[in-house]
Each structure stands twice: as C-alpha cells, then as structure tokens.
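Heads up, one of the protein chains got dropped from this complex, but the rest are sitting where they should.
For reference, chains read A, B and C in written order, and residue numbers begin at 1 within each chain.
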Amino acid sequence: MQRIGVFVCHCGSNIAATVDVAAVAEAAKNQPGVVFATDYTYMCSENGQNLIADTIREYGLTAVVVCSCSPRMHEATFRKVAQKAGLNPYMVEIANIREQCSWVHKDKEIGTPKAISLMKTAVAKVNLNVPLQEGESAVTKRALIIGGGIAGIQTALDIADAGYKVDIVEKSPSIGGRMSQLDKTFPTLDCSSCILTPKMTEVAQHENITLYTYSEVENVSGFVGDFTVEIRRKARYVHEDICTGCGLCMTKCPSKKAKNEFNRGLNTRTAIYTPFAQAIPNVPVIDTEACIHFRTGKCGLCAKNCAVQAIDYEQKDEIITQKYGAIVVATGFDLIDLKPFGEYAYNLSPDVVSSLELERILNAAGPTSGHLQRMSDHRQPKEMVFIQCVGSRCEDDRRGKPYCSKICCMYTAKQAMLIKDHYPDVNIHVFYIDVRTPGKAFDEFYRRAVEDYGVDYIKGQVGKVTPQADGTLLVHGVDLLDQKVVEINADMVVLAAAVEPNPDIRKLATMLTLSIDNNNFLNEAHPKLRPVEAATAGVFMSGVVQGPRDIPETVAQAGAAAIKVVGLLAKDKLKTNPCVAYVDELYCNGCSACQNVCPYGAISYTQKEIRDHGVREMRRVAQVNPALCKGCGACSVACPSGAMNLKGFSNRQIMAEVDTILCQ
Amino acid sequence: MTKEEANIREEVLLISGCDVSRCMKCGKCSASCPAYDEFDIKPHQFASYIARGDMNALMQSKTIWNCLGCFACVERCPRDVRPGRLIDGVRQAAMRRRGGSHLQPEDIPSRIDPDTPQQLLMSVLRRERK
Amino acid sequence: MDLTYSYFPGCTLKTKARDLDVYTRKTAAALGADLVEIENWQCCGGVYPLGSDEVGNKLSSVRALNDAKEHGRDLVTVCSGCFHVLKRVNDDMKNVPDIRDRANRYAQLAEPYQGETRVLHYLEVLRDAVGFDTIRKKTLHPLTGHRIGAYYGCLLLRPSAILEFDDPEDPSVIEEFLEAVGATPVKYQMRNECCGGYRSLEEPAFTNRLVGKIFADAKASGCQELVTACPLCFYNLQKYDGPDKLRVRYISEVLAQALGIDERGEVR
Partner (left out) sequence: MSVNENMTSPEAVLERENLAYLGDAKGENEGEWTPKIVAFCCNWCSYAGADLAGNNRASYPAQIRIIRVPCSGRVNPLFILRAFQKGADGVILCGCHPGDCHYMTGNYYTRRRMALLFSMLDYLGIEKGRTRVEWVSASEGAKFASTMNEFAQKIRSLGRNVRLEDIRCRN
C-alpha cells in the first residue's frame, strides 16, 4: 500500500473561490492509502514546495497528489520537488482542479464535489504508480549527411569545424549538387562555381570529413545517438585511392554518345566520365550502359591507357556499415517533368528549354561554352520569351505543384540581365503572374532588370507556343493589363519550371520514419520553433528538402542544422523518456500487431526462452527499444493479448481512473 | 450588387459548380482562348466580376454568346476555376431569364448548307435555346 | 477476347457523316470486333448539358449507357461529340449523387444506373482491344509515304480529368494509329486547338480564321492531309477556303483504305 500525501492548492482565489479546498483536503483523508492531506494558498510557491518536501520526509510518503492547476503547467515543478525530497518524480500525480474545474464552474456547490472526484481519481491512479527511471543512452560522436549539395556541404563543414566526424553520402559521382550547375547567383551575381568550388575542396581536405560519392543509403536502424547505417558504395570501376584524376581515360573513350546528365541532356559525354571539370572527387566512373566493354566485352581502351591501373572492370558494389549519433537529410531538389506542358512545345522543339537548361547554356563550362545559342541550329537568339510559374501555384496535381517555387522570379531576372549584359541586342519578354521578390536587395535587383536593362515584363500568361516553318516559335499570350493578345516570334522560350523535392526522399523518409507533406517536402518537428529538426529524434534537415528556398537561406539553415547536431553530439549520454511501452513476455504471442502500428520502429522481435506454468519454451516475443519509443501507447491498444502496456499510463492505471472519475 | 444580381450570382455558381475565390488572376485562360478578340469581357475577368457580383454586365456581354466551348481554359486553369463553365453558367442564366434563345429558329434555314451536320444544329439549339 | 460492343452511332453519322459510320462498322467487322447498334437510341444532344442543375437533357445518354449495361457491354462511339457527352454524363452518374438520383427518378429503369458502363472511343478499341499491331499485320495497302496530321480538336481531349482519353496538350493516339497503317504521322502544335465548333453557323468568317491557323501550322509542319474523328470539325475544315487547305478525311476511312475495304465491306 502506498503512503500518499494530498496537497490542495488555493491558487489564491483562482481555485478557492469556486472550490471548498478544505473540504477537498478533508475528503482526501478517507481515501485508500492517504496518510496526509492539507490545503495551502500557493503550492507552487517556495513555501508550498517546502511544505510538500517536508511532508514527504516527515511522513515517509511514497506518493503525492497535488490538486492544483493543469499538469501542463506545474507537473514538472512538483516532480522536481519530489525528487529533491528523495521520492521518485514519477510518483507524483496532478488533479487538475483549476483549468478543468474551478475556472469552468461558477458555483462552489458544483465545483467542490467535482474537485473531490478529480482528487479521488488522481489518488486511485497514484496508488498504482511505480517508480520510473529515466534511461540513458550513449552518443556516437559522428554525423551523417545525406546529400552533397550546398546544403549538405555547409552542414558538414560546420559540424566538422566544431570538431566532430562527419560523413557525406552523395548519390552522384561528385558533390556540388544543383549549385554546381548554376552560372551566376542572385542578387550579387557571384559566379556560382567560384564560391562553391573552394567549399567543395575544403570538404575534400577536411580531416573530419569522409566523402562517400556515387553512394546511397541502403538501410537505417537504431535511434538518436546510436544510428546504424548501411551505405551502398556503387561500383565506379575506377579505384578512388589509385586514380590520379589525369583524365586520359576520358579522352581515349570511344563511346561518346551518352546523355550528359550534368548538362541536362543538352549534349553528350563519354562512357567513362566525371560530371564536370571541378568534380570532387576528381575520379571518373564508368557508365556501364554506355560502355563498349560492358556491352560487348571488347574495347578496354581506358584500362589500357591508365598509367596507374586504376580501372577495374570487376569492381563490385560494396556495403559499408557505420554508426552515427545524428543524421542530416539534405537531398535537395530537381525540376518537375515538363512533358505534360505540351502547350509550350517543350516536347516538340529543342529551343524551348527549362530554366536549368538555360543555366547550363549560359555557363562557360556548359554545352555551348557559355555562348547563348539555340540548341536546334546554334544561332544566337534575338527574341527570347521567359514564362514564369510553369507548374508552380498549380492545383492540377497531374502536372503541377500547389506551392510557389520561390526562386524563379529572382533567377529569371538574373538570367535576363546576364543575357542583356553579353548580348544587348537580345529582346527579352517575361510573362509573369506576380513578381515575388522578398529578400535583401531582391526587389532592387528585379527593378534593375526592368529599368536599367529594359527587360519587358508582361503581366499575363502564355496559352500556346507554336513552332514555325522559319524556325521561330510563335508565342501566343495575353497582356492582362492592356487586355490585348501578345504574339511574339521568339527564337527561344525559357520555362521557369517548378522545383520539387528529389524523389528519393520517399524511400529515405520510410527508412528514417520521417513525415513528409503532400508535396514530398519533409515536415519539421515544429514549423516555427523547431524548423530544422525532424519529428524523429536525432534527424535534421537542410535545404530544399524541407521547402523551396534560395542559396543564402539554405546556407543559413545548414548552419542551424549543424548547431543542432553539434549540440547533440556534445552530450555523452542522452536522457530518455521513462513513460515508454513495455511488454509482458508471458502474454506476448509474437503476432507483430504492435510493430505494425509503431510509428517509430521501436518494436522488434526476439526469440526468448519463456517459463510458462513451469514449462520452458522458446518463443518469439516483442521487445521495446526505450530509446526509440515516444510513449504514444498505440501498441498497447493494438495488442490482442494485453501483453503491451505503457509506463505511466498503464491499462490498470487508466482503468482505475475510469472506475473512480464518475463518483459523486 | 442588386438583389437580382445576387440571385443570378448564386444561380451561376450553382450551375457551374465553380469556386471563383480560387482564381489567382494569372490569365492562363485568356491566353488559351481562341476567341479572345471576340470577347468584350475576357475569360480571366469572369471570376472577379462574379466575385464582385457585377452580373448585369456579364449577362449583357458578347462573351457568353461568342464562347466556343472548347474547354482550353478549363483544361489549363491551374487553380481549377474553370472559366468556361462560368461563361456557360452565365449564358444559361441569361437564357432562363430571357425565356428564349440568342439565335432564333427562323434565322437558321438561311445559315445552313447541304453539308451542315446535325451535330452543329443540335449543339446550337442545346447551347442557345432554353 | 470478346470484342462485342454496344454501338452508339449518333445523329450525324446517320446522315452527313455516313462515311464515318459505314467505315467504322466495316473495319470493325474486318478486325473481328462486333459493334451492335443500340436499339432506339436518341441523340446525345451534341454538347454536354451545361447546367449542372438540369437533368432532362442528360436522359438520352443515360438510356444509351444503361442499355449497354443491361447487355453487359462497353459502349463504343466514334463521333467525338457523342464520346464527349456520353463520357461526361457517365461521370456525372458515377460521381455526382444529386444528378444520379434525379436522373434515375426520371428514367425509371429496372435498376438504378450508377455509371457502370465503360464508354470507349473507337480509337481506344483499336488501340487496347484490337491492338495497333494487329492493324499493322492486317494492313493490305499501307499508306506509305503519306504525311498525315491528326486533328484532335477539343471534344476528344478536354476536360482530360473526365475524358481520360489522351494527353490533352500532346496527344498521340491518332499518330500511333497512323503509324500502324503505314503512314508517316506528322505532329503539329495546333492539332488540339479549336476549329471554331458550332460558331460556324453564326460567324463562319470567324471559324474560317481559326481553321486557317490550324491548316497553316499543319502545312508548315509538313502535313499533306489531315484526319479527324469529329463530324463538326470535318465540316468546319471542309468549309475552309484559303491557301493552306489540305485534304481532310475521317480516321475510319483511312483505316478502311489500309485494310482494303470498300463501302460494301468487301476486301479489295
């Protein structure tokens, strides 16, 4: 039997005005297990706290009920008091007689009996409380960054500079991401590679950073502080540790017809390749679908020409397993598929390009060596039309996205100015819905395009782009302000396509039990107050994987994610919530019902010897990982045999509350 | 907005089943309209006219009789406002109030030729006659 | 596979567009498909009834759809207008409870109709049931060297959410069909733009302008002739008298030519 003390708070007159607090204390004295009951003006005051602590010692209390405000207000306070007085903090229960009694009712004759029954309910529950211990788990001092774009690079550098080990897993053969494909960046027009390449090099040379390019996360298990991750290192067929990056193999490769992904398919590359000249690591990979040796068994020119014998056609994928304390998801974005936008003739004409394709065309390292030209006939265009919001702000989910992609207004102004800088005779028309430029020096940037460069902004949209016999593109649109049809014979049309999260995120979200929104962006633990943390403890996010954003915002968020990771890795041990699920192995029949409803992957199964009525046998029984369990209790309801239970809210405790709460 | 206009608006919204508040005034409908120059009130204006309750202007517009019913605006509207259905709705409301049609039956014989398909006559009658 | 279908010819196919009807039946027979004409069918109305609060003018479609359901068959039509109306009314009967309830109260069928019938365009039968490969094999007179453009118009494609016929902005089923009969399909951008439709009765000059743009684009893209499945498009295209005019035929006529079938259904 517990020795329970009941403390009834007046909360000044907040409670005492509508509840006869003395009567509640008096009634408590008759309750089973109650050895002490009193009332006091402010239980949360220092005197009130001392009253509780002293009584615990003096009466040798094993449990405490405080009848006061909501547990959401002061449960933590009274638990600390108990702990200081030598009582397990989880032996404290609160009866909410303020928010849910005295403030709801106006009459003492109603408030008092209700407060008494709430007190009785808390006593009934606390009679069944057991001391709970907060667990501890160790922290592996190493972070994993998934994605090697600017978001992942910056996060990795910030964590590594703080002194922790970081691994970057990047799917493609080089880090750099989308930013490495850009020409210049708004609103300052810095050259993208000029500011990115030094960071890439820094990553490669940092003693705390390990790079796994051409690699993918295969499996994740474990929990905050102790993740175990399997990484598939895809076969490059080139030994990273031997290759000197001389590039001779690429010049000798006779298979030159493979689609160049880095240049968005605008030109071709060799079968053995690095995506771009500044690739990190500067080690080529062999595209087996394009390679003559892999298709026919012949050729082998790259291997023959490699002075250091780095090429190995027999190389196999390799799985490495590594432990991490924290994981940052920074998988970035791609543009949406433009095929469903047939009205813009994207499928019909090579001179209708996406904004990212134009970025490659403008880039000195791109397919046209930075010369602005049409992909059909390599002529320099004279009339160009930009169409904004292609697939953005579009409720039709068969081809678009409901959100604003945020970066398009700015990069369009940038592309227009870059073109006008180099080719002042090009006429540029921009069809827009709204021009959105919130950001430091952003609107000024856009206005410069209009006022200084004479870019023609047309408020309206384009209905159809029709290729003409003379090779031009007839752009048919409407100027909504003039209420007039606008027809432009353009040489090139640029589509500002919506951004969308990298499709890999779905698979990754399942592995990491992350929640994603309807558009495949990751959900934050709290959209305002915990913007870089996932709901799953120990997982963080950085960059466009969370929502559309530009480079400065991404870098800022990368820093925020890094400090969260560093804050976690700086701890030696993590405290765990003790109100977690537990299993009565005797009743467990290993049916997996609990595992299926657990949103955190906290339940696994093990073969265990069970003694049941004197019989020993091996059984498959559930086991709960307390570090992963968040204590929602879904498993305890799903369990058909009643084996699953929840500490702090056990079946018996809740039943005791139900039994008592309706008493008069 | 007069009471009568309020009634017409309600009727148009019911007939069309459209939600004009979703319109973001992008102009894709007008840009897609093959009969844009034949319209006095343009497709993209319908949503705001209806939102404002300026129904008399819509009821008297040429647009409701000149719309081709080609659904290009309906297909391409990124907000599912479907201006073509709004135009259809206003035309229906107009016909119901006038108790008759735009094109009179006696006008028709002079306009047909030996190849005129039944489909054409049926369509005109269905679209323009109550 | 059982290739027996209920067939809804539609008003125009019985009179001005006899070619579309006759060649559809004959080619279907030659390809092993049985098109059984619905008894006592009534005109679909030409355009989809626009007032969602009106039910009476949807009943002729409901009766045809129900007749197909009672025979346990899919309902096939080749006129774009009929396809458009039947498919949209069917969608209402399936998904709009108010229209479904009221239509059933009027129609007084043995058992309420709830959109069970599948509405198919003849092109879908050719593609999915017969198969373009079969057509390729049975083609006796391939249209080799013919550069033909498909003219889709509006009624087959839009609104695509309900018609689910093809990509509304970049359709390809007629091109695939043309390729199967040995022709060289030519994609041109204006193939899904409106011909002016029913406005040709009141404003022939206006529809003439629209058709002119379509022909101009088709010709500039290298088409030598156009094919269509819609009698109204056919009429408007035929009436055009401008410099870019091309020959226009129905898809079924082109199919018949390829299969070597004459008007009486005999193989030549």
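Convention: a contact is a pair of C-beta atoms (placed from the backbone, for glycine too) under 8 Å apart; a residue touches a chain by one contact, two chains touch by 3 or more.
These numbers were taken from a predicted model, which means no experiment stands behind them.
Undergrad: Counting contacts across the entire complex, name the shown chains the missing chain touches.
TA: Among the chains that are shown, those touched by the missing chain are A.
Undergrad: Which candidate, A:H74, A:R98 or A:K165, sits in contact with the chain we can't see?
TA: Answering carefully, the residue with contact to the hidden chain is A:R98.
Undergrad: For the chain not shown, which residue from A:L182, A:V493, A:L628 or A:L646 touches it across the whole complex?
TA: A:L646
Undergrad: Given the contact definition stated above, which residue among A:H10, A:R79 or A:K114 touches the chain not shown here?
TA: The one listed residue touching the chain not shown is A:K114.
Undergrad: Provide the residue numbers of chain A that touch the chain removed from this figure.
TA: 70-72, 96, 98-101, 103-107, 109-111, 113-114, 117-118, 121, 515, 535, 579, 597, 599, 630-634, 636-638, 646, 649, 651, 654-655, 657-664
Convention: only the chains that are shown with their structure count from here on.
Undergrad: Which chain pair racks up the highest number of C-beta contacts?
TA: B-C
Undergrad: Starting from the Cα centroid of chain B, hunt down the chain whose centroid lies farthest away.
TA: A
Undergrad: Quick one: report the Å distance separating chain A from chain B, using the average Cα coordinate of each chain.
TA: Result: the chain centres lie 47 Å from each other.
Undergrad: By the touch rule stated above, which residues of chain B touch at least two different other chains?
TA: Residues 72 of chain B each touch two or more of the other chains.
Undergrad: Please set out, as single numbers or ranges, the residues of chain C touching at least two other chains.
TA: Within chain C, residues 160, 168-169, 193 contact more than one other chain.
Undergrad: Could you list, by residue number, the parts of chain A that touch chain C in their complex?
TA: 339-343, 345, 347-348, 398, 464-469
Undergrad: Any idea which chain B residues touch chain A in the complex?
TA: My answer: residues 22, 24-28, 30-33, 36-37, 42, 44, 72, 76-80.
Undergrad: Touching residues of chain B toward chain C in the complex: what are they?
TA: 14-17, 34-35, 38, 66, 68-72, 74-75, 82, 85, 88-89, 91-92, 103, 108, 111-112, 115-127
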